[in-house]
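The other protein chains are all here in position, but one chain of the complex has been omitted.
So, chain A:
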């Protein structure tokens, strides 16, 4: 259900269900029974760890506790002494990196800095883990009764069962004229963009069902994409790339970008990545309107594309079954993976950048670990999936013809049947999970369907990152802040945390510096030049051997000398230490001013 590294995968929804607040007339024991034993154990383990780490402070605390206990007027003792325990998996969720190895004793300042920094980060980690308890919303779920398959539950039943506002999120838009539709939700999940193949472009505030604008571009539309805010969107039309604002006014026609088939927007870099029919992958910086990179991939028509939201790498699928990874900083692909035997039909990467799911012409659905570039799971779908989409909590939706299937836990457990399924009227053309909502938008030949997929969306959004309830003023503030911290395209790399790691000089770099400082290469070996040999003289090899012997003799001398020196130094040190020990007994207060 959750994203793969999220540790709370094992906990089912039911246990997480909110309980009514405890009342004093309820028996306390009743509550204790319900407590999960596993959790208790982990908590104990964490506590033990903490105890080990800070035994000293704990001792002091205990003394404090004792004194405090005496101070309580009523005479009662605190039943829950000390800070509340935090479960291990929750701590794990906020863990950034392993502890760095402390430097040698000589670098005591650096050691101190590192220790302090680690203490601070650990405290932050704990506080964040504690704060997790206070998150207001809980994720949705769907469970069948006994012998009831969740995939047999129809959308109408779900819409009837839930409250009215949620039920209204299941709807169909019948747009038969300009069909099949591409779909895109913006980052906050409030706005929906529809792009009909035959030129119909509409943007809708889909929760209030308010139409923001509706235009017909009188050209074929290949793809539509929201830019950073709901004020602007890009439309890849028959020939050029166009940018419109939310009133449907054409802002730009970008002729540098032609025959664009697919687009991806990198929100933190303000980059619009486009893949064209002429096999060009281009990056447009939408904050300044400049083309950042244009890469000729030389792999034919590019109509399968997705981004890795974790590191902003673009994945392209090709008709020969390979998936290639691209960054704007390199003219060649970073990685080429052979994923399918036929062509690749769709690629999608989960939000933590761990898993990549692909579907191909060989009717297979494959899951890869994209960090190790290893296949994890392979499924056979009888009809093959044409479109894929992953939700924030890791649900996978796959469209086979006119049927949309949703799978759960595709990478952790072998999946035999879908979590949910739904048949739409026409062939599915675009799929997109709505962020922060349990909704899947499906664009198909006969219009648009908004499906309810319980447990798809992240329940708690971050108000400073993507706030669905923000007003115009807040959006403007956010836009300024986001533009200020726009990440430069040069920083896109496979490992996004690379920037925070210590850049150690390699041996080669060190050696080069040394050569430059010395003016010669101390490690260079002399080239063997065979001597011009006269008859009767000793052979070149023999001469070389003798030379080496002499060299070895010299080396031996050096080694012997250093060993002797070392022994001497050791003796000297011992003598000094003895002297010091003898002197340390007789010291007066004024000695510190004397040498």
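One rule holds in what follows: a residue touches a chain if its C-beta (ideal position, glycine included) is under 8 Å from a C-beta of that chain, and two chains touch if they have at least 3 such contacts; residues count from 1.
Going forward, contacts and distances are computed from a predicted model.
Q: For the complex's missing chain, which UniProt name, "Hym1 protein", "E2 ubiquitin-conjugating enzyme", "DDB1- and CUL4-associated factor 13" or "Integrator complex subunit 10"?
A: The correct option from "Hym1 protein", "E2 ubiquitin-conjugating enzyme", "DDB1- and CUL4-associated factor 13" or "Integrator complex subunit 10" is "DDB1- and CUL4-associated factor 13", the UniProt name of the unshown chain.
Q: Write down which of A:98, A:163 or A:554 is the residue touching the left-out chain.
A: Among A:98, A:163 or A:554, only A:163 touches the chain that is not shown.
Q: Tell me which of A:255, A:298, A:527 or A:592 is the one touching the absent chain.
A: A:592
Q: Among A:296, A:499 or A:583, exactly one should touch the missing chain; which is it?
A: Of all options in A:296, A:499 or A:583, contact with the hidden chain holds for A:499.
Q: Need a quick check: the contact residues on chain A for the chain that isn't drawn.
A: Chain A touches the missing chain through residues 3, 5-6, 13-14, 93-94, 96, 128, 131-132, 135-145, 148, 153, 157-158, 161-163, 165-166, 169, 268, 309-312, 351-352, 436-438, 452, 454, 457-465, 467-469, 471, 474, 484-488, 491, 496-500, 592-595.
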